[in-house]
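Can you keep this structure in mind? I'll have questions shortly.
Complex shown without one protein chain; remaining protein chains in place.
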Amino acid sequence: MKSDPVTLLGPAGVGVLWLLTLLAFGIFGRRIWQLIGLLRQGRPENRFDQWGRRVAHFLKHVLLQPRLFNERSIGAPHFLIFWGFVLYATCFNWSLLRGLLPFLPIPYPDEVKIVSFFLEIFAVLVLGSLLVATMRRAFFAPPHLHLSLDANFILSLIGLLMLTTLFGSGFRLVAEGARAPGWSPFGNVLAELFADVPAASALKLSQAMWWLHMLVVLFFLVYLPYSKHMHLLASPFNVFFSNRGRLGDLSVQGTTEDFGSGASQWKELTWKQLLSGLSCAECGRCDRACPATASGYPLEPQQLIQKIKKHIVKAGLSGKPAADAHEPKLIGEVISEAELWSCTTCLSCMERCAVWNEQVPLVVTLRRHLVTQGAVDRTVQDMLANLTRYGNSFGKSDRMRAKWVQSSGLKIKDARKEAVEYLWFVGDYASYDPRLEEITKQTARIFQQAGLDFGLLYEAERNAGNDVRRVGEEGLFEMLKEKNLQAFAKAKFKMIVTTDPHTYNTLKNEYPWNGDGVQVRHYTEVLDELIQQGRLSLKKKLTGRVTYHDPCYLGRYNGVYDPPRRVLQALGLELVEMPRHRHRSYCCGAGGGRIWMEDTPGIKERPAENRIREAAALPEVPTFVVACPKDIAMFRDAIKTTGHEGKLAVKDIAELVAEAME
Amino acid sequence: MSDAILVLAEHLRGEISEITYAMLGAGRNLAKALNAPLYAVLLGSDLAPLAARLGAADKVFLVENPQLNLASAGTAAALLKELMAQQQVGLVLVGGTNVSMGIGSVLSVRTGLPFVNFCKKISWDGALTCTSQLFGGKILADVKLTDGRGVISIYPGSFPAEAGKSEAAPTTVKLELPVAASTVLFKRYIEPEAGDIDITKQNVLVAVGRGIQSQANVALAEELAQALGGAVCASRPVIDQGWLPLSRQVGKSGMTVKPRLYLALGISGAPEHWEGMQGSQLIIAVNTDPKAPIFDGAHYGVCGDALELVPALAEKIKAKKGAA
Partner (left out) sequence: MNLFVLLKMVPDTVEELNVAPDSPALDAEFLRFKLSDPGEQALEQALLLKEKHGGTVTVVALDAPEVDEVLFTALAKGATRAVKIGGDWSRLQSFAAGQILAAFLKAAGSALSADALVLLRSQAIDDLEGEIGPYLADELGVPYADVVTGVTVTGNSMSIIKEFAGGLRGEFTLPLPAVLGIQSAEKPPRYVPIAKVRAALKSAKIETVDVAPPARLARFALERMYKPEAGGRAQMLEGSPEAVADKLVEVLVQQGLI
């Protein structure tokens, strides 16, 4: 064909293209091979199950990217750039193949009218998207978006690809003396603009555009695995292999190694954890969602992932280190201890991450190593020692666990002595904290009045271990779990109801029930059911506006959003949602063992205070409803420290139910 | 007349310790009951001015020897044994303090006399009954010394110091006794961490304990202390957490304070703490636990959450002061 762009360089053109292609693919291939080699050095982890669910997940989150649309300004642009990329990558390979093998009896992609049409449409859509992306970076950058030169450079390269396509098309039309307003709408506009260019020059220019396009793509190929756009290659795998099991379960599947002692160096992370960094697009969604980051604690989930990525690439790929070279320690030098202890394990980062990274289990893995070293905060040490000895974090005698029953005057069955339908696992806070004693008694009275057949484990109950596990004390978690399982084995019950969402999470997701059909339920679920069955006599209709705070471990972790809302509705209350509600709920700051730690000096505000200010800004909402004992402690305190006493009251949902039953 | 009662007079840096007066007061009562003389003994150097303060004793023995300043338990016990034989002493009172710790127990072993630790009360009804506190004050134990002979360690703060203070000039007797050389040598004093408020000089102290829950809440106490024109101090757990500097610690290992007002917030009143603040003129305690031992010794008690009370109290005090 006359216009074969390879011929711009004469007969040598094909050779030059071969050379450049081999070079680019060689460098690219070598780099990818090295990166795969890095992942292979990580610990094993079984992410090769549930193929059906994985494929479905992949189709949804790679092809449709709903999580990107969570931030409106960039959702559609990214979507268009991504699909533009897919189209262009396909056409590039096609074009390349055709250029390398001139004898192939196929046309160049842009010579096919329908393809050329889409290439041009996408070129313009992508250019528009790039404009939005650039404007966003320049003028409306959200906090924690990593504004690197790297990103700008890549945006420019993509722009160049689009322009070369459009101009190539335009010049080709000029050279051919043809016009195609239908199939080549934008090339046609350019052809009109450059109609004066002599045909021969136009031909050369269109061929030059082709060469430029190919060169940019080949360069891009080389540059990509060294840049943040590595996410383009890694994140589809990351999404495919993301945790399709229960987020509330921290056990690692398919590893025989002792994961309980965590990781002190990068090779002790699993291959999936190593893949996280390569998949990270530096978009900052996690940082923007993180309560620790917002409060000024020394943690940014994105940085955590990025630091590990940089560390493994440096430590793993820099060739043979010099004898005296100091490889920085993963914990202490690359990542500080303070960073790790700042995490509340609230799951906001993971709920938001567009490439489905798993920051919380990573934090816990690293914490486990600190625990192995005994490098734990004094206050946490005391708590762990208490939990070891007394089975509760309060350091009180295990015999005092059900002391509240005596003073309540109620008779509550001992599930170890008589069969019950529900075993009420009360948990540490609701059992021991004097601030919560009255609420616990009220809950018991509600259950009794509803005729619920329930009992307690009394002094045999131990802390369920949710927070212990998330602090990183795997051994203690196992011990508490064993003791509870022994107690469960002695009791007769059909279902478990818990007060604390943290307890709920670990009992439901991390205890082996061996298919004996034990259902674990939160008390709000039970209250909801009792109301629906008409078993609760709600004599008094409550009135007024309330807002409801979704506990992290009830909502994000376990998807229980509606039962507490239905209960509030049934009581007659008007529910006014805070801006951040349901899966967007904002952590109180107590999770992951944070409730046992001291405030880091110099923080801006505590997460609970931030949350109270959010609620206080709602018009005429005097009641802040919670469904977690720790929330009572955290938010009542925050009400005081933010000066909202008398304006906003924190109430447990059980208190409101009790009020309506009077 | 029975064998004499001997008080080992404790002193530190040229001052008679409070416990010495408490022992003399207790000794005076016993001497009367047993019809026995009450002696005191001072070990160390420059003892004459110290002896003048011990008028409550019938006789004060002075054993001047620089080696006896802060002498080890073994050295002091050897000397006391000698003195007991020489002066017909049947009962020895020593201070249950960090300074005197260990002397009584070695002396008892060497003399074959029983030793009673943690003694809070002594009574005489033909036999000597010592009441000791065990397990941090949770349990009391009575021990009978039938012949009235033994070594008793007096628990700080159990006996009133006033009873052992006298203006009378005591009879002093200088004794030359052999002093065994010791390999435990005193080098220097290490002063309490300076540079902070001296809580021993405050009229009003707001003390915070474990019940204050978090460092952030120390500020609440600080505000109240300011309203009262005083300072904040703390019990050991709070200091151990690093919420306040060591110089603010009240108790056995910390400072001994005697303010006009001691307002204890979230302090349970462990004996170690009690020791450092019992001399306060007015003690008000706030604690969520109605059984907290602090209520046993406080003048006023509030069973409740200090964190709730303190802001209200600070407001009202400010209002009152503003009005006045």
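Letters A and B name the chains as they come in the text, with residue numbers starting at 1 for each one.
Methods note: contacts are C-beta pairs under 8 Å (C-beta built on N, C-alpha and C of every residue); 3 or more make two chains touch, one makes a residue touch a chain.
It should be emphasised that the depicted structure is a prediction, and the values quoted were computed from it without experimental measurement.
Trainee: So which shown chains sit in contact with the chain we cannot see?
Mentor: A, B
Trainee: Of the listed residues B:G14, B:G136 or B:P160, which contacts the missing chain in the full complex?
Mentor: Final answer for the missing-chain contact: B:G136.
Trainee: For a quick check of understanding: of A:G75, A:P298, A:G316 or A:G475, which residue touches the chain that isn't displayed?
Mentor: Of the candidates A:G75, A:P298, A:G316 or A:G475, A:G475 is in touch with the missing chain.
Trainee: Mind listing the chain B residues that contact the chain we can't see here?
Mentor: On the chain B side, contact with the omitted chain comes from 12-13, 17, 70, 72-74, 77, 97-99, 101-106, 108-110, 114-118, 129, 132-145, 153, 182-193, 200, 204, 228, 240, 246-247, 249, 252-256, 260-261, 282, 284-285, 291, 293-305, 308-309, 312-313, 315-317, 320-321, 324.
Trainee: Hey, which chain A residues sit against the chain that's not shown?
Mentor: 260-261, 371-372, 374, 376, 378, 381, 384-385, 388-390, 395-397, 399, 473-476, 478-479
Methods note: only the chains that are shown with their structure count from here on.
Trainee: Quick check: how many Å separate the C-alpha centres of chain A and chain B?
Mentor: One centre to the other, that is 59 Å.
Trainee: What residues on chain B touch chain A, complex-wise?
Mentor: Touch list, chain B to chain A: 214-216, 240-241, 288, 305, 307, 311.
Trainee: Write out the stretch or stretches of chain A touching chain B in their complex.
Mentor: Touch residues, chain A against chain B: 378-379, 434-435, 598-599, 637, 640-641.
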